[in-house]
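Here the complex is missing one protein chain, while the rest keep their positions.
Chain lettering (A, B and C) follows the sequence in which the chains are written, and residue indices restart at 1 in each chain.
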Amino acid sequence: MHSDRCYTLTASCPDRVGIIARVSGFIAEHGGWILESSYHADPGIDGQSGRYFMRIEVKADSLPFPLAEFSARFAVIAADMQMDWKLSDSALKKRVVVLVSRQEHCLYDLMARWQSGELAIDIPCVISNHETLRGFVEWHGIPFRHLASEDKGAMNAKIGEIFDEVGADTMVLARYMQILSPALCAAHPGRIINIHHSFLPSFVGAKPYHQAYQRGVKLIGATCHYVTADLDQGPIIEQDVIRIDHSDSVDDMVRYGKDIEKAVLARGLRYHIEDRVLPHGNKTVVFR
Amino acid sequence: MHSDRCYTLTASCPDRVGIIARVSGFIAEHGGWILESSYHADPGIDGQSGRYFMRIEVKADSLPFPLAEFSARFAVIAADMQMDWKLSDSALKKRVVVLVSRQEHCLYDLMARWQSGELAIDIPCVISNHETLRGFVEWHGIPFRHLASEDKGAMNAKIGEIFDEVGADTMVLARYMQILSPALCAAHPGRIINIHHSFLPSFVGAKPYHQAYQRGVKLIGATCHYVTADLDQGPIIEQDVIRIDHSDSVDDMVRYGKDIEKAVLARGLRYHIEDRVLPHGNKTVVFR
Amino acid sequence: MHSDRCYTLTASCPDRVGIIARVSGFIAEHGGWILESSYHADPGIDGQSGRYFMRIEVKADSLPFPLAEFSARFAVIAADMQMDWKLSDSALKKRVVVLVSRQEHCLYDLMARWQSGELAIDIPCVISNHETLRGFVEWHGIPFRHLASEDKGAMNAKIGEIFDEVGADTMVLARYMQILSPALCAAHPGRIINIHHSFLPSFVGAKPYHQAYQRGVKLIGATCHYVTADLDQGPIIEQDVIRIDHSDSVDDMVRYGKDIEKAVLARGLRYHIEDRVLPHGNKTVVFR
Partner (left out) sequence: MHSDRCYTLTASCPDRVGIIARVSGFIAEHGGWILESSYHADPGIDGQSGRYFMRIEVKADSLPFPLAEFSARFAVIAADMQMDWKLSDSALKKRVVVLVSRQEHCLYDLMARWQSGELAIDIPCVISNHETLRGFVEWHGIPFRHLASEDKGAMNAKIGEIFDEVGADTMVLARYMQILSPALCAAHPGRIINIHHSFLPSFVGAKPYHQAYQRGVKLIGATCHYVTADLDQGPIIEQDVIRIDHSDSVDDMVRYGKDIEKAVLARGLRYHIEDRVLPHGNKTVVFR
């Protein structure tokens, strides 16, 4: 993480000889100073369909032109190499809409990180199906939108509207506890982040701590993933676990679990907003 | 952790035959229902000065008398066995004064736990040498006391006064960043809890993340300990670490470190308020 | 873990007032010195069917009678309290038959622990469906039994025979890679220990690392469990995980996984031979 303003290029393309040379050559040619760069070659299952992934941070003021021209010029190379690519500017903060229910642990955690500047995002609003956390959110000067959850269809439509209206680019389900409609999920691929309170793929769906208690596992975990229309099946961004033992009740697990949930969500969200997560089918490449 | 009201007995005494029998016999005789119990025999260095430690939670309403009588009757056994002991009532919440400086991560974390009832404490006030966090504290309905830090002697005296005045039994330094006077430390042994941002005994004192960066360690940590007059030398309650690598700057370490600090402080504080920590010279027995 | 010879009592019974008092009273009455003791009250799902678990190590020479008489006298109390119980003598090492296939990592690890005395067991023989590890086993002075795996029925029968013939009490599947017959499993409940190379209940069955790679998880794990007739569904004794990332191939996972497998198996086996594992339905109480 650098304090300098930088442009971050993320790209993937079919693997071949000379990708780094071409891209880094283009940047060097214009005097671009690379602050950080990561590369990954995925061999593919058959060893033939290899795919190449990269993430490069260039110091903004080392380039003789603005982002738009960088983008326009790079597009030529990208087209030539059949790249999926994206260029972002650290000066433009990501706009993140946070959805919560009644539990406060993830929200408090995100707000502390936002407040201290650790998480360089704007939060145009917090949406909830309960009034519980309104005061806390509004005290921070952030609009709070309460949506009644009786009519699921209307609620999902409304969430989509608000998302567009506030110009958000990311939605975070911070223990939102409601399932989003397939349509809403499909409309924002790779932009909706959920924290699930189990170490997926174990304990999909409702009451994962009860499931974990029933099975007698010795560690419990949490998973931060992109939401897709398939419940708890989206690409995993980050996971972690914590040790428990026979003396821990479901309530104890819930309590321990909260610490993992908020840590994993915070890490996953940071990777996302720093453009460190590249989708790869139903998996992710995460350049930490 | 039980939701039932319970009396918690913690005790240590010279090791000998029959300690558990005597104590559990007394409890059973009066119909006491033991919810949880832990025992530890420390052999001593020479194998002769062995010491025995125990913690027993008894369901309050299983006993035919109130805490005072339980205490009076147990005192006879305790005297006979040369016990250091304590009896506490889960219905009487610990009163915890929190000291902060300008950093918010530990405070937000503690407040979320207090707010949700996870941490069963009362917070009579928050003390700070800065005004920065006043609004956040007061929004939660908790008095905020600002103490100017120019005159260290006066400030320490004032902290001691406030502690007595609000009837607190525990003081938490939640990244307070000031060194308490030896007198204040000595007046409250086993009652002042600090979170130090290194894995002690490495990197005592100021700027531990800079020290860690300089040495090139591959993990950084945090330590929750009781404060004594010797800086960062008090009995350790809890510790944890997180992996870093060569790409992490001091700022990155600070950021990662915060997550460890708040988790370790929260665990250590919970052990303390649930009477799970028994002092043993400059070490602790922690019955998790 | 104590170097003194000790008798270890493990027991479980319906929860009620006075269990510890009764048991510890009996031990104290005869001058028994308790080296270590652990207790656990499981509330049961309905809060009524509570069950109590305990493990007590008594110094052998503190008692005025041998194990047989201890056992006979305790049987009266045990019957009275409807206990499932067991009494073992640390001077009688557990006899552990190890089953291996071709992979050496778990076997080397167990042999180093056995060789150094860390694992206080006797290994009457190693059984394998391959000749690969014969030399290594025999060099350690341990008989090696090769069983051809063509006829599964005969092989399972033979394993059972050898187990009885050598007077073993525990069977360890150290990456044996063959499924035992339901009959063999049923004949030795709580005595056959397997190491499965995933964090159960994720990735049951064959090729768990391939499954983990496919799903894109960020941690992989291993599970040490008692074998039952249901594949990978038996009571879990111990688990652990290790972090991986997108750059790790299936081969890398296999390599990382080995380290977790051997550590988890070794810990689980030690808990078992020190009588620290008490069955509880399809779960375990592990008094570490």
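Keep in mind that, in the parts below, contacts are C-beta pairs under 8 Å (C-beta built on N, C-alpha and C of every residue); 3 or more make two chains touch, one makes a residue touch a chain.
Fair warning: this is a prediction, and the values are worked out from it, not measured in the lab.
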item: Hidden partner interface residues of chain A, rising order; value: 17-18, 20-22, 24-25, 27-29, 31-39, 41, 62, 243
item: Touch residues of chain C, complete complex, unshown partner; value: 1, 3, 36, 103-105, 108-109, 111-113, 115-116, 118, 135-136, 139, 247, 249, 251-252, 255, 258-259, 263, 266
item: Chain B, residues in touch with the chain not shown (by the definition above); value: 40, 42-43, 53, 199-203, 215-219, 221, 235-241, 245-247, 249, 280, 282-286, 288
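Just so we're on the same page, only the chains that are shown with their structure count from here on.
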item: Chain copies touching (chain A, chain C) - same or different residues, decided at half shared; value: same
item: Chain at maximum distance from chain A, centres defined as averaged CA atoms; value: C
item: Whole-Å gap separating chain A and chain B, where each centre is the average of the chain's CA atoms; value: 36
item: Inter-centroid spacing, chain C versus chain A (mean Cα positions, whole Å); value: 41
item: Junction residues of chain C, two or more chains touched; value: none
